[in-house]
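Only a single protein chain was left out; the remaining protein chains are all shown in position.
The block that comes next holds chain A.
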Amino acid sequence: MHMDTPAIEAEGLRKRYGDTDALAGLDLTVAAGRVCALLGPNGAGKTTAVRILTTLLRPDAGRARVAGHDLLRHPDRVRAAIGLVGQHAAVDEVLGGRQNLVLFARLHHLPRRAARARADDLLERFGLADAAGRPVSTYSGGMRRRLDLAASLIVAPPVLFLDEPTTGLDPRGRSEVWDAVRALVADGATVLLTTQYLEEADQLADTVRVIAAGRVAAAGTPAQLKDDLGGDRVDVVLHRADELDRAATVIAAATGAAPAVDPAALRVSVAVTERVTALAAVLRALDAVGLRAADVAVRRPTLDEVFLHLTDTQKVTG
């Protein structure tokens, strides 16, 4: 594949299930050697996009080229050029790790000896050599995921699809998988990964596409997206409901931003750019009018706020 050709090019991909559009015209271009994250909540269409781009699902409309091959005309060539890590670790639980890799290598039509050698390489590389003979049912979640990754790298595919690769993993398993993905990218692979976590996109991706309702709602680098969202949030929890309005007015004046009020949680939230300065300003302002906070926290925006923000922006601009 020529370096100038995008590794993934999709145009107007549509997929409908009954009355709902899983994909409502998805456009996507990923340059060779880059990591692109599809960020979105459950049901946004991320998995549908991955299943279409890996030939598992036929789109109702639209076209796509993966690794330079047309998805619909040459699915075999696409399959030979991609690796897929789905949401469930798609490995044989009964067999050992080594047996799994040899099996998948043989199904890639590697000769027996080459298949064994490749399996041993991959086991070594993913730190599974010691567990190679044990049945996969005895592996931890992180180990299973790594084996799953290894299984999709049998022929060192130039394009790799990772569908929520760390969902259900503990922090340690998550960082194991992240390290493995970084190593692949260092070797020149193109990666399309889906995730529900802003942090994961932040850790791994060069570019992020926020997916909502089956189409791209926003695109940019992780830094660009976070700037758009107004950075961190300061949460102030009050003691009484009748204090909320006054607190919101004071906080708006102190930060210059419009806060969101959650009456059920007795909470006022506001987006801030300089977290420490803003926190100090908020506390001083509350103190000046005699309001006492029950709790105060500084945190990253949640994915919900990302989507609220994006859909609000779309309403204004669209």
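Rule of thumb we're sticking to: contacts are C-beta pairs under 8 Å (C-beta built on N, C-alpha and C of every residue); 3 or more make two chains touch, one makes a residue touch a chain; residues count from 1.
Everything that follows uses one rule, which is that contacts and distances are computed from a predicted model.
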Looking only at the UniProt record of the hidden chain, which name from "Imidazole glycerol phosphate synthase subunit HisF", "Ion-translocating oxidoreductase complex subunit C", "ABC transporter" or "Transport permease protein" is the right one? "Transport permease protein"
Looking at A:Ile82, A:Leu122 or A:Leu193, which residue reaches the missing chain? A:Ile82
The one of A:Ala61, A:Leu107 or A:Ala223 in touch with the missing chain is A:Leu107
Which one touches the absent chain: A:Ala151, A:Leu184 or A:Val282? A:Ala151
Just to verify: which one of A:Glu93, A:Asp170, A:Asp245 or A:Asp262 makes contact with the chain not shown? A:Glu93
In terms of residues, what is the contact footprint of the unshown chain on chain A? 54-58, 76, 79-80, 82, 84, 86-96, 99, 103-104, 106-109, 135, 151
